[in-house]
Each structure stands twice: as structure tokens, then as C-alpha cells.
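What you see is part of a larger complex, with each chain still in position.
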Amino acid sequence: MSHTTAGKDKLIARVRRIKGQIEGLERALQAERPCAEILRQLASVRGAMNGLTAEVMEDHLRGHVLDAETPAARRQGGEEMIDIIRTYLK
Amino acid sequence: MSHTTAGKDKLIARVRRIKGQIEGLERALQAERPCAEILRQLASVRGAMNGLTAEVMEDHLRGHVLDAETPAARRQGGEEMIDIIRTYLK
């Protein structure tokens, strides 16, 4: 995955933030916090997951389509991108 | 939009099917059908809308990125694709 060291570090930082949010959710459930608060935390995780998914898709498009080294590699990266979109939207 | 006549016809056929589903939904509401039935119809429209969205995105990727005529056009089509993904997932 990620095609530059900076890109990889950014994705890992995002995943770690999500892990921190999940740990907060676990603590809130343990402490029997109100439903409305739990659902707000779930909505935050959902937002963060969408952001991460968009960034992984963007990375794929840049690394395997726009910056592909040969026309054949670009074609393959493009077909993978189409599979990704279909899976996400099915 | 759509970069081939066949592609355009396919998209328009999909939109017309969705319009038919919406008309069915209107009739079901008029006839005061049960909630569960209305919600099943809403879920079908949602599925059909996702399928149409995936097809429009695929069309964009093929027409403006993979089959772009110049590297500059491909770069621009790719940046538009990234905006599209971000908007969809925000």
C-alpha cells in the first residue's frame, strides 16, 4: 500500500487515532455512559473511518493510476479502482 | 458526462428505473401501505442509487482518466476523481 513514506505515516497516524477512539468507546461502555453519548462516539468513529477510506482510495488512484509506470500498469490499477468503487457502493 | 452512446443509454435506463421505483413509493404512501413495506421500497431505491453512483464514477474514471488523450487531461480527470471520492465519503 502507500507509495511514499509520508503517505504511509499519515495513514498509520489516522489508524492509531481511530484505535484511540475505539478504546474511548470501550471505556464509555464499561462506565455505562448514556446511549446518546455512545452513539455520538460511534458517529465520530464512522466519520474517521470514511476519511481513512477516502485517503486509501486517493493513494491508490495516485500511486497505481496517475503515476503508473506503464500503460498496462495504469490499466490494471484502473480496473482495481473500479472494483474498489463497486465493492464500496454495493 | 458519459463518453459513449451505449454508456449514456445505460445510465438513462437506470435513472428511469429509479424514477419508476419512486412512483411506486408515492403510490404506496397514497394507499397507506404498512411502514415495513415502505421501508423495503426505500431500501431498494437506495440500492439502485448506489449502483447508479458507482456506474457514473466508473464512467468518469474510464473516460477522463484511463482513456484521457493527454497527460494533462489525465491529471485533471484524476484530481476530479479524488474530489468526487472525498465528497462521497465526507
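Letters A and B mark the chains in the order given here, with residues in each chain numbered from 1 onward.
The criterion applied here is as follows: a residue touches a chain if its C-beta (ideal position, glycine included) is under 8 Å from a C-beta of that chain, and two chains touch if they have at least 3 such contacts.
This structure is a prediction, so every number in the text was calculated from the model and none was measured.
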Given 2 placed copies of the single sequence, give me the total number of copies for the whole complex. 4
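By our rule, only the chains that are shown with their structure count from here on.
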Expressed in whole Å, how far the mean CA point of subunit A lies from that of subunit B is 22
Residue numbers on subunit A that touch subunit B, as the complex places them: 50-51, 53-54, 57-58, 61-62, 65-66, 74-75, 78, 81-82, 85-86, 88-90
